[in-house]
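One protein chain omitted, others in place.
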Amino acid sequence: MKALPRPIIVVNFKTYPEASGPNSIALSKICESVAEETGVEIAVAPPMTDLAVVAQSVGIPVLSQHVDDVKAGGTTGHVPLESVTACGAKGTLLNHSERRMRIADIENLVCRCRNAGLSTIVCTNDIGVTRACSALEPDFVAIEPPELIGGDISVTTANPAVVKDSVGVARKICSGIGVLCGAGVKNGGDVAKALELGTDGVLLASGVVKAGDPRKVLLDLADGLRC
Amino acid sequence: MKALPRPIIVVNFKTYPEASGPNSIALSKICESVAEETGVEIAVAPPMTDLAVVAQSVGIPVLSQHVDDVKAGGTTGHVPLESVTACGAKGTLLNHSERRMRIADIENLVCRCRNAGLSTIVCTNDIGVTRACSALEPDFVAIEPPELIGGDISVTTANPAVVKDSVGVARKICSGIGVLCGAGVKNGGDVAKALELGTDGVLLASGVVKAGDPRKVLLDLADGLRC
Amino acid sequence: MKALPRPIIVVNFKTYPEASGPNSIALSKICESVAEETGVEIAVAPPMTDLAVVAQSVGIPVLSQHVDDVKAGGTTGHVPLESVTACGAKGTLLNHSERRMRIADIENLVCRCRNAGLSTIVCTNDIGVTRACSALEPDFVAIEPPELIGGDISVTTANPAVVKDSVGVARKICSGIGVLCGAGVKNGGDVAKALELGTDGVLLASGVVKAGDPRKVLLDLADGLRC
Partner (left out) sequence: MKALPRPIIVVNFKTYPEASGPNSIALSKICESVAEETGVEIAVAPPMTDLAVVAQSVGIPVLSQHVDDVKAGGTTGHVPLESVTACGAKGTLLNHSERRMRIADIENLVCRCRNAGLSTIVCTNDIGVTRACSALEPDFVAIEPPELIGGDISVTTANPAVVKDSVGVARKICSGIGVLCGAGVKNGGDVAKALELGTDGVLLASGVVKAGDPRKVLLDLADGLRC
């Protein structure tokens, strides 16, 4: 399986009702059509329960929001990576601020995902954790200061230094690693600024999911990525 | 939404590869066709990531294997009950031995599921926990001694007293509650014995999922339920 | 080991600095002297790290705030019940609202503590959970509505019905069980009211720990218990 392309916009649907069940498929199709029209790479991370149905419905990369470090089989109610690959998903977020993980589990899953051909995006909350997680050599780290998540000001405006420095420490430890940033990202200007700060794109959620017109927002974000 | 019918056979797919991704849909369709042919009620609990796709594919009741006691929205990587209802599932297992839950969360979810029209099956490991969970008044309790799960001898043979006594304590505390039993259940004789001991059916996994011919096993189980 | 006496005042030190390290010993001695002077039964639950030192320092019952359901031995950083008994403690809180536990673990620990001669006080948050936990037959349940914990109004004033009804459901399921109440309890009047509502005493924390003069507060609480 080929790695996730760069630069990229990753849309995390979280568990918002606006992006759950049938809405999950609808929003994924909007993302797909914007990707096709603009040539910009967009990936989606739908609610866990919608992973297979979304992966069947669109051709853009579909990611899991989380994987449990358990084996397939007698692990009722968990999500082993085998569930994710069986669905046809291309990768997974790990250690999202709303689903923090133990470091030994992150490392184990980064290795297991690599062997299974799944891309990994490890979320981090500050420069120290970005540095630590980069040492595990995932495909991407995504820096998201928790205090800015879901807020109105983009991390690229509120704290450009944390983005720039995260890119620096990540690439110093693992030269080929992809770096995303997130938290408060809402428009094309935020995306353009993210690229200018050295990242490979953005990870965002409410900015798209809760938008009155997600298609319009996505087109604007795509514009930012093409600058 | 109407309650799960009784008696019933509930097939937990766990996270077995034989029942994940496309296999999950295929096995659900086999369950559906056996239910239609025999008139016996069968419900399926596919891997978390396949919940929506299975609910779209079959007309028999589809259950979640677990629900997290979190709100819909900023809960990346979790499964709130809103994810489950949005998928079209009819209910959920709670507190499976492979995914034990905190008592306050079980109570909260039993209430929230009731309000949302989702049926609840709370798994228990012995008579004491059956008694405690029955006090929370879920739709069903399912007694499964952990030491017998995945084994070759049915709980109805290995420990009929735990089944019979569980039925007794559950109904004493909550008169209308449904009671299932599980662990090692493999054939129609086991199901017939479960009903004879006073239960409303069985919860089973590997006996169907890992069978060479699941259809044949399901037909035999259905026979046991109709005796 | 003999059971905790009734009626009783249980002072949970939580992890307040005012009751940690040397302060933990000092406050325990105040509790002990008030118990001796008034003849009222008082038990203390110091911070986990102070359990042994407090148990060595006072003659009144010392309780653990929590026990992990693990075995003694290769369980670094956990607190098995063997750690608690080795300290000379007489019992433990379980399932405190700040340390909720899985139901199977509560049941297992209630049994193991009984065999080890440790008294158990299982905390609950509402009538449903009180009912469920009483079915596990611990020595005591302690009803503490979380929304009132640490507040200014005693549960006995804010919601006397939840106290009275908890006593009712607990004793219906397990006739000999002790029932405490807590949350916002601050003075002798609150304690007297708790007894009037049918309880065997109170569980409180900040009302004593953060008081300017804990000795004075304890004397007043003791007065309430003797009415």
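A, B and C are the chain letters, set down in written order, and residue numbers restart from 1 in every chain.
Everything below uses one rule, namely that a residue touches a chain if its C-beta (ideal position, glycine included) is under 8 Å from a C-beta of that chain, and two chains touch if they have at least 3 such contacts.
Since we're looking at a predicted model, the values are computed, not measured.
By the touch rule given at the top, the unshown chain touches A, C in the complete complex. Among C:Val53, C:Cys111 or C:Leu219, the one in contact with the hidden chain is C:Val53.
Residue C:Cys87 is the one among C:Ile9, C:Cys87, C:Leu118 or C:Val208 that touches the chain not shown. When the full complex is taken into account, the listed residue touching the unshown chain is C:Val79, out of C:Val79, C:Val141, C:Val155 or C:Val169. Those residues of chain C that touch the chain absent from the view are 12, 14-17, 20-24, 45, 47-53, 56, 64-66, 70, 72-80, 82-89, 93, 96-99, 149-150, 205.
If you put the missing chain back, the residues of chain A touching it would be 95, 97, 100-107, 111, 125-126, 128-129, 131-137, 173.
Keep this in mind: only the chains that are shown with their structure count from here on.
Shared contacts of chain B and chain C, meaning chains that touch the two of them, come down to nothing at all.
When every chain is reduced to the mean of its CA atoms, the largest separation from chain A belongs to C.
One finds 34 Å separating the Cα centroids of chain A and chain B. The centroid of the Cα atoms in chain A and the matching centroid in chain C are 45 Å apart.
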